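First the structure, then my questions, so here it is.
With one protein chain removed, the remaining protein chains of the complex are shown where they sit.
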Amino acid sequence: MDSELNVALNDELLVEFISESRDHLTTIESDLLAMEEGGSNIDSELVNKVFRAAHSIKGASGYFGLTKVKELAHRAETVLDMIRSGRIPPNAEVTNLLLCAFDRLREMINRPGESNGTNIDDLVESLTALASSFLPGEKKSSVWERVTLEPQGGGAPVMLSKFDYERAKDAGNRFYVVEMDLIHDIERRGENVLAVFRRLFAAGQVVDCEVDFESVGTLDDPICNRVPLKLVLATTLGPDKIDVLFPEMQDRVKLLSEHSAEAAKEGSEKTREDSVAEMQAVLETPGSEVAQAQTSHTSIGTSRPVKSNSTEDSVRVNVATLELLMNLAGELVLGRNQLRASIAQKNGQALDAADQRINQITSELQDAVMQTRLQPIGNVFGKFPRLVRDLAASLGKEVQLEIQGKEVALDRSIIESLSDPLTHMVRNAVDHGIEPPEIRIRAGKARQGVLNLDARHEAGHVVVEIADDGRGLDAERIAKSAMSKGLVTAEKLDRMTAKEKMSLIFLPGLSTNSEVSEISGRGVGMDVVKTNLDRLGGKVEIISTVGSGTRFRIKLPLTLAIIPSLIVSVEGERFAIPQINVEEMCHVVPGQGRARVETVGNAQVLVLRDRLIPLVRLGEYLSAGEISDRRGSERDSQREKGDASNIVVVTTGAQSYGLVVSGFHDAEEIVVKPLGGHLKGLEEYAGATILGDGSLALILDVANLAVKASLSATGISDTAAKIAHEDASNDRHTFVLFHNPPNVLCALPLNTVRRIERVDAACVEMIGGRRTMKLDGGLLPLATLSDAAQVEPIPASGELAVILATVRGVDIGLLGTLPVDVVETSGSVEHTTHRQSGIAGSTIIQGRTALIVDLYELADSLLPERGNGRLATERPEPGIERQLTVLLAEDSDFFRSQIERFLKEDGYAVLAANDGEAAWELLLRSLDEVSAVVTDIEMPRLDGLGLTRRIRADALTAHLPVIALTSLAADDDAARGLAAGISDYQTKLDRDRLLERLREYTHAAAAANV
Amino acid sequence: MAACSVKREQEDVLIRLDGNLTALVVPDLQAELKNLLTEGIRRLTFDLAETAMLDSTGIGLLIAATNTAMRTGGELRVINASPEIFRLLQNMRLTARLNVSARVA
Partner (left out) sequence: MQEKVVNSEYAGELLVCTFALGENGVFGIDATLVQEVAMMGELTPVRHAPAFVAGIRNLRGRIITVIDLCERLGLGVVRATPETRLLIADWNGEPVGLLVDRVEGTLAMEAGALQRAPSNISNVQSEKLRGVFRTGHGLAGLLHLPSVLDGNSGSDTSLAE
């Protein structure tokens, strides 16, 4: 008998069944929870999925004689079917019940030999009660009181309503179970189902019938291949006569009887089911494990702690990875052959080639094998929804669990080691962290507590955070408890910070909860957590505020992980930047595009759209400190200053900066390998990786690199470096700030500034009554604000700032005192209060009034011969008598007045409006007069593009030249502008250019009209 | 085209068979039903008022249609089943699952 038992249990098919069932059961939990969440919105796909799982387990288990499994699966299936048809709502009670049922099924399937001895009465009762409570009345009585009958000659047992059975038996009936298929057994035999059933009705009674819906398929399947069913017939016909009803189906018609032992004796063959039955008998002897199991009987409705999955000794591997492995294995064979051949031939060159090939393949093989070990952390997170739900319910708390980062992949061993610590911490959060609803409400919090699990890569580490919004950790209480337990001295405590005190919870023997919580156990938890994490090389950080919540941040070193990254090169060497740190890549072409490199102070900055991004030259940083390069570094930086063309904008989350590199390569998924002990101290590297061609690339730790490259000391203020992307409806202006004695803050629009230099006052020379200085091999005329405005003159000694600009084609240097800064502001520009020559207006920057310098006026007062007068070509052509009118649309008062002024100076009449709509209305009223339109882009109501489109769309205005001015300098803006019909696109306040273009257009138009 | 009439009212479809539900008409009906159900029909009602005979393939069709309806979120009903057909379906324990109701009077 033992050997038969072994046969049964070692059967390959059984093993397969178990494996398949396990597969079904892995996702059932989350499916059921999802169903519960969906509530009345039944996701039929989902319910079907769970139903099919139960169905297939039921079906197959019957074949193996796992009666209890079958019965339980059947009950679950019934309930699921009723959920599917909307009769039973998947509420908490129902879900709990189903969860318990499937838990039990899982247990039974894991130990098939004992499953038949498992007591499932409690579940069966509850499931049956549930089903019956939702069934229409007349069926109720029939679902109670079942009797189990065994088919003679083997097969799955049949359960009938006891009531029906007894009644029929009393009338002298026998019971038969018939397995048949409507199509095969009836249709294809030329019979008619109605006729067949008429005969059955004549002979007896159909006690039960079960049609296998699933097997019929859907309308998508080839129609009507099979309609299998099983029916139980009660009839007075004896076994010898029953064939009449079912011709040629003898083997599928079986007599049913009550006692399995009897059936076994009667039957000639010993079947699998019989061995199981015998085994059952053996197992029921007292003292066996199973008997003990039967006495532990938890009642349904209260939740039980979830048992974690036993470690599997098999692993699921992605098919793509398997194929890769197979390919590599094949390649390896070829490589080996090559190797052998070259050895035999003693061919050194071929040997080298073979060596290289095998080297390459081996690396790839290793990586591929490592990939099979990677698991998503979701595997650990997966059990928490159920855990939190059950635990919270049992403690009378309401907890909402949020999970992010399920797909973060880690090596199996790390995942396994994380499981216990994380479970413990999650339990703690629910048990101790989150308060009961009443207390939360009293504290002004939401009734439901939030528990957040987050996993992410952070260059060099995997960070897992468990955060709750509960009561937080009381550092003092912990400290006191630790002291009273003799774990720490008072003196030591005095010197501890709050964080350090909170970390005391990791000491063994500390538990601030005086009750021993059955669920979390004694205070033996957190020290074990810490030990486990230490073993992995991980660290735990506690961030907590009393009353608000607690966050545990676990940092694990990235020893075995695959991350997507960008490969860049610097002077022939390649480096990898984790994709998560890469914000943007840009290629700067001088004079074009939306990005340019500017020098501010003694540092370089990337101006990207409207952001100022500090730059770090990777090549420079890397060679810094190398003796051989020390002399050359200055030279190099000079040389490279013009070469900043490939920039990766990286971010550490808190800060962004641009990394200047020589070139970009592909984005690749790389395996992170740790650097050796001698290199561990180099914080700018997060590890290294082997690239596809076998060469090595160091992985950059972007955050540490920022620190090491001393980004904060580039001379750009922090405010400038953190400039956010502009809000499109406000004009944001970027100004260069400098000072004029005594303490006047001055500002100049950045886009008029070419360069800023720092010089000693001694460099300023007086030549012919004018200030000048030598620069770049030439003489630079200098101006100061005091030249035109009523301010104090620039000092004659000390360090000065020289701001270079080009006015009407001539370079001019504006002198000022330090500090120099660059800021962006959306503040409005006032242009009346401080109006005097040389000053265009003022604005508030960082709480101080800054005077905006009018460079043109300054230049005029400085170089009167180049003053207001236009160059000869700018004079209006003779013959054009009528004064030309320009329509100006600009919402900024400051710019509008500036532009209006120099348009008028150039001889135009100006019609000004402060937004697109007003401009349009004005235009319509003055159609005859207006010759050209100058418009801002960013305006309220109707913006510049909208205005242009209207102009182009209307036959009366379509001919007008439209010049758009903008404070942005983005390429795609220009494209959009041109598409809308803009004739020319310019950046603001380049007066010369504007006037030139305007002249061109109006000239051409006038000439055409003449 | 199957010998039936299809009446449509938004998401409800009523199919009235002109005769028996047997292997002769099943293939066509299958195609028709499939289209209807995938078009998002909420409720499909089979009217068997004119149907005297039902064979295995017919039963198979009804079951297959119910299975499909489950997946597309629809519902199948069978109305006006003759007494004999109803008895058959009842014995087969299909009346609940196929939402079968008998002819009245």
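Quick notes
Order as written gives the chain letters A and B; numbering starts at 1 within each chain.
Heads up, the rule we're going with is that a contact is a pair of C-beta atoms (placed from the backbone, for glycine too) under 8 Å apart; a residue touches a chain by one contact, two chains touch by 3 or more.
What you see is a predicted model; the values in this text were computed from it and never measured.
The chain not displayed here makes contact, within the full complex, with A.
Touch with the chain omitted from the figure is made, among A:338, A:623, A:786 or A:987, by A:623. Of the options A:367, A:701 or A:891, the residue whose C-beta touches the omitted chain is A:367. In the complete complex, the residue from A:238, A:677, A:769 or A:809 that touches the missing chain is A:677.
Looking at subunit A, the residues touching the absent chain are 359, 362-363, 365-367, 573, 622-623, 625-626, 673, 675-679, 681-682, 684-685, 688-690, 694-698.
The rule is simple: only the chains that are shown with their structure count from here on.
Annotation: 47 Å between the Cα-based centres of subunit A and subunit B.
Interface residues of subunit A facing subunit B in the complex, by the touch rule stated above, are 44-45, 48, 84-85, 182-183, 186-187, 192-194, 197, 200-201, 206, 208-211, 213-214, 216-221, 223-224, 226-227, 229, 231.
Listed in rising order, the residues of subunit B touching subunit A in the complex are 23, 26-27, 30, 33-34, 37, 53-57, 59-61, 63-68, 70-71, 73, 84-85, 87-88, 91-94, 97.
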